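For this depiction, one protein chain was excluded, whereas all remaining protein chains were kept in their positions.
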């Protein structure tokens, strides 16, 4: 049953050291504000799951919160590499991280299977691909009808999933629109879900939404937090556009360990969730 | 690439004796007009797939078009049994039919797997259920991670799927809304798809639909046919309501072989697709 | 005016539902019971129909599982594969409702055939969602009108699992949900109790000896009359150390709300309604 909480309270109540977290968002709707609060609260030894780790996980890895990552694309989309994650993998700085690597198709199927309560997913994948050699969690099953061999992977079942969405209502029902990515599956696959939203409305039913809109009922969510701009520099369709310049700028910021720390100090550690509304104010007119 | 055709031409071009057809619709959007055209064209030896066979398949079975049915619920929803189908199964009238029976969960998964191009689907199903004993197409696989045994069933891959939908546009893109059931999966699982619609608009993109509306691109569909009222006595959300009285009346009509034939003669064999608009005219005000 | 037996069944079932329940609702008695609960003591109860409609609030009861009324009043409507994969199999349904053509004392249900499966005497509609509702909802409520041809010692076909044969448990079939816990009929309220009077939620519940046990007789129903309608030896609560209660009468509010709902429903389903609409 969804509770409306502050970001600080929601993270404090539900996120613990050593947990497996999925802070999802496929380019769109990445919950940066929530991730920054986890950094401020100093969680440690996290296993982070995400198809496209992106800047947020790069920041969490660089700050030493992460002991393992499960992913399918560890780049800065359209801008290059994730330099803090590279530093951790290649040089063990600030600490070594373990990782389990999949393809997008595999991760998408694994979340889907998690949402469906299954122990594994099957798909026609990894053929001729070397990941199958280096990742022991890529196995096979044989179709009992055609005898075709299919790839099998374990489902994703995070302890906590965090997503960002457009709207919640007072009861705690949540609307996700546009590039919905893997948001619904990530929430339904998790034991606990936290959702940050741009705004809270009285009743989603009163908005005249499409009957098939992607709506998560309140009883699938533990906590709702209102954080306008909470996806910045990612974006929220209908509210503000992606801050592509910030993504490009990250390449420089993250190239140097000291510069990275300065940036994190100023923009994350010394900040609060309130800064996000300001950060997107200039991006709103274009949304 | 979708062609806009008349119903007669679309059925003549794509439906052949001996094929496997899925004429889908989960209570909502059942393509009665298209089914009646198949009856008029006298197709034979069909294998019919559908979760909820309903009145339409009862009519096709009663008219002797059907040699096999694959289904998960063979009733008149809310009104009782399907008497023509019972007569075929219990008494071989007008001819015996073979059947393969599943649960809803199994059929839904089988269509989903068909749409996904997989040979089979896996799910946590049929536990303690006797269908697994009488249906050889219910098998098991073992999860390679947890060793849990899961049910496996072959995917559904119809030769032709026929659905009814609200709108198409000139290019042939199709909008389905409301209880979308298994419509998208049935189309994508099929080799060929025919869609009857209430109306054709210029361009679906211009309607301001939800970004995540259920839209089938024109290149997934072979033929589009405009048949206002084409789902009657089922319904089309936003156009007309379900003719529940007709469903209840079917129980009597179908109870007697002669009465059934008279009804079919008058309402199907001697009719055309044009009658459907009239049949729903009185139901429109309530939609 | 007091409740008819059918009304009493809906009222008794509705009282078992709570505001935070997520019900997988079937057509007929379950639909009446769930919506009665929603319109009385459980306004926020979540009703799900297998057509994909989630958190629906129908103004009239649907005739079919997929009437437009259900999606028109739903919070959201999902595809049927998603319904069965994410919502039912995903373990998000607290109470699944099932009806029965044949039922045994262990909650095993037949809605498939009377007679042999391959040469049926009567071909019934079949399982639909039932095989997986029975195993994936956290708990099952069965609603049925009592009759000797329906309440039988041995069902002809196991469409959906209750507790299996005596001596078995659901674990025998690798199922970890509670299964049928309540049977709500036109005559009585039954609970699945073991021979020590323990229910599924109680510590030490021994499913091997469990059977539906009469725990409450509806007003005016005698034990003799009830036994007449049941094809198995009826277990009354005293035999397992509990008491048989009398079901409280339907309250004026319960009856008024239920009858109002049924009247709206009847009007909506009659052909008369169609003609009237057309004339407007």
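We just call them A, B and C in the order they show up, numbering each chain from 1.
Keep this in mind: a contact is a pair of C-beta atoms (placed from the backbone, for glycine too) under 8 Å apart; a residue touches a chain by one contact, two chains touch by 3 or more.
Everything numeric here is computed off the predicted structure, so don't read it as measured data.
With touch as defined up top, name the shown chains that contact the chain not shown.
A, B
From the listed residues A:32, A:57 or A:247, report the one that touches the chain absent from this view.
Of these options, the touching residue for the absent chain is A:247.
Kindly state which of the options A:126, A:250 or A:263 is in contact with the chain not pictured.
A:126
Given the full complex, what residues of subunit B touch the hidden partner chain?
Given the touch definition above, subunit B has residues 1, 112, 115-118, 171, 173, 184-185, 188, 204-205, 211-215, 217, 219-220 touching the missing chain.
Give me the subunit A residues in contact with the hidden chain, please.
26-28, 51-52, 71-75, 77-79, 81-82, 85-86, 89-90, 101, 103-105, 108-109, 111-112, 123-131, 134, 148-149, 178-182, 184-185, 214, 235, 237, 241-245, 247-249, 281-283, 285-287
Heads up, the rule we're going with is that only the chains that are shown with their structure count from here on.
Can you tell me which chain lies farthest from subunit C, using the average of the Cα atoms as each chain's centre?
Result for max centroid distance from subunit C is chain A.
Counting in whole Å, what is the centre-to-centre distance of subunit A and subunit B, each centre being its mean C-alpha position?
39
How big is the gap, in whole Å, between where the Cα atoms of subunit B centre and where those of subunit C centre?
Using C-alpha averages as centres, the distance is 28 Å.
Going by the contact rule already set, what residues in subunit A reach two or more other chains?
116-118, 209, 211-214
Find every residue in subunit C that makes contact with two or more other chains and list them.
71-72, 77-78, 85, 89, 136
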